[in-house]
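Heads up, the thing below is written out as structure tokens.
The complex appears here without one of its protein chains, the remainder shown in place.
Moving on, here comes chain A:
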Amino acid sequence: MTITEKTIQSQKNIGWHGKTLKQMRKEIDEISRETGHYAGLKTLPLKESYPIRYEKIFSKLRGGVVHARETAKRVAASPIVEQEGELCFTLYTPEGDSIVTSTGIIIHVGTMGAAIKYMIKNDYEENPGIEDGDIFCNNDCQIGNVHPCDVHTIVPIFYEGELIGWVGGVTHVIDVGATAPGSMTVGPVSRYDDGYQVACRKIGKNDTLLKDWLIESQRSVRTTKYWLLDERTRVAGCHMIRDLVLDIVKEEGVDTYKQFIREVIEDGRRGFVNQVKTLLIPGKYRQVSFVDVPYKNLDVPPYARVNTIMHAPTELTVHKDGKFQIDFEGVNRWGWHSYNATPVSITSGIWVMMSQTLIPNDRVNDGAYYASQFDLPYGSWLNPDDIRTAHSYAWHFLVSAWSPLWRALSRNYFARGYLEEVNAGNANTSNWLQGGGYNQFNENHAVNSFESAAEGVGASAVRDGINHAAAIWNPEGDMGDMEIWELAEPLLYLGRSIKPNTAGYGKYRGGSGYETLRMVYGAKDWTMFFMGNGYMSSDCGLMGGYPAASGYRFEAHGTNLKERIEKRLPIPTGGDSDPDNPEYDTLMEAKEIIRDKQSITTETIFENYDLYLNYLRGGPGFGDPLERKPKMIEDDLNEGLLLPRYAESVYGAVVSKNEKGKYIVDEKATEKRRKKIRKERLKRGVPVKEWMEQERQKILNKEAAVQVRHMYAGSFALSEKFANEFKQFWNLPTEWHLSEDELGVPTFGAKINHQKKTG
């Protein structure tokens, strides 16, 4: 190539100094790795020389992205976006590293960055080309997403022919045309059931969406109106942020902007290390969580009809230099269900969590990512080795897999005296009421009730968890107004109330969950399904506290509610407060009433006047329940958070009612009963080593339900280390072995088997 040709070539390149984006990506990776500082910045000259100017630029950008989110969400019609705030905007460097993000579903700081990096890696500069005014779209999980319903709009930002960055916007859309209606469908077992997938596609030029894209995308989903307005929301927000960046460049100069975006990421990295050293303790912290996948009797393809358990052991290492490492060694294999995750959803999701605890500030960018290390075993549910995996409800286990990390961090906070930061864990953010058909306006429709954005919070070491308040995936959780949900869904509210006994018990209890009773009304061809944990609790208490309650489902079909309403007879209202003593059933007749631990179902037909109970989970507890103050138990009883018989059996409280019907806890009698319970504990407790011998025998005999054995076999196959540590702990003979092949269940997709290799 001659010099002239080279010059022409570099003039065509859109990166800095005539480079390609691929060259820029390579250089930033190399220098960051070699120096341990982002972009090799050992000092921060702009910040150090002009601190006020630096902060001013940051505030303008941060304020601008938050403002864009708040303004753009008013364009949307979907209550998921408009009511729940399920959207987020992030600004990136030309290489796809995040600089600053808005509030909202900030997991997408990483996912949209991954999509940009994918476009760079695949030479999009050459074909289809990256030009000023272009609009790109992505929702492909294996490229960079959590689940297909989170749709990205990505816009390049050019200044005088040079790419100075990208802006990405994401909304959680209500339907992506999967096998069943709803954004996070249960039923997909492979990518090909997961709905419409857009793989980093150019969908607009000159700030205008292309006609073929508009036609195709709207013909691919059920809820076209919401899809269209969600897209307008994302485009509007991206363009607002692009204008903001160009204004700052005009004001400060492009070189200052370029320096700023490098420094702010390095600053984020340093800030994270500083937080680690302030709040944590060097060392290793281990914890585990699980969630049930009860698919044996589900209407899915035969190879997916397997009961199994997803397994997430984590070892957090806080290194002496402040480096933060999370190792998932021991996780089990991906499965034929829609709860698989991708590495970027795990790492980005952990930052969502960290922004609520370790780094609770506005400096969430890729700096923290550069200060950490994640070990995500290949072939597992969080790093599948197969393009076929489904992801539509990746959150089923993401929320559970992070819950133990709260405990790891909290043990550190507790030891350092920062008790206010302790949190026993996060709730399993379910149930998800989903479904669709023709709605009350006779439109093809899908629903996903985001009441799940308000679950019980974990207890702290100082106070109870907050009731029905939050969801780990959106730090701005909100249950939404009933009136709005009734407009969005052909489902009338017959009740919305706190659900007793859903909070994990403890000296400080978790936040309580709640439940809403919905009656189908005005629908046609309507189906719904349930999505949540049932057979297992996916969290755990901390330091003596109990896990939150697990789940169940209630549905009623073929009821006589129409007649009862016409005759003005009482009907079920309020909550299913004590499922051991159900009251709904006494107020109606029905062809079928289901109360079952199976809390994951596929599409079921719901006729008008059928009932669906949406139960949102509680949070885990902290400390021994026998240390809970009697007054707090009294309040729990009077506020309907606790059934009286459990005040007695769990808290050791002696309870009576006064003449006004209020519960009273007798402090002295309670103290006496608690002493008795302590004696009972000493009587029933067995030395751990004795118990281990009994458990060992069960393992030797392989006595456990198939789902339990399936979980272990899937972990053993992927990790010899986990298998060896398991055998060592239980002192099992070397020849003891448990494989997926011996379980009598389908083993489609099981490719990696490290145990087999070594015989």
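Quick notes on this one:
Basically, contacts are C-beta pairs under 8 Å (C-beta built on N, C-alpha and C of every residue); 3 or more make two chains touch, one makes a residue touch a chain; residues count from 1.
Convention: contacts and distances are computed from a predicted model.
Only one of "Cysteine-rich domain-containing protein", "Acetone carboxylase subunit gamma", "Sugar ABC transporter substrate-binding protein" or "FecR protein domain-containing protein" fits the UniProt record of the hidden chain, and that name is "Acetone carboxylase subunit gamma". Per the touch definition above, the residue from A:Gly544, A:Gly574 or A:Pro746 contacting the chain not shown is A:Gly544.
For the chain missing from the display, the contacting residue among A:Lys47, A:His108, A:His396 or A:Arg411 is A:Arg411, taking the whole complex into account. Think of the hidden chain as still there; on chain A it touches residues 277-279, 281-288, 290, 292, 309, 311, 320, 360, 407-408, 411, 414-421, 461-463, 501-502, 505, 507-508, 534-537, 539-541, 543-547, 549-552, 578-580, 595, 597, 622-626, 643, 646, 649-650, 678-679, 681-682, 684-689, 691-692, 695, 698-699, 704-705, 707-708, 711-712, 725-726, 729-730.
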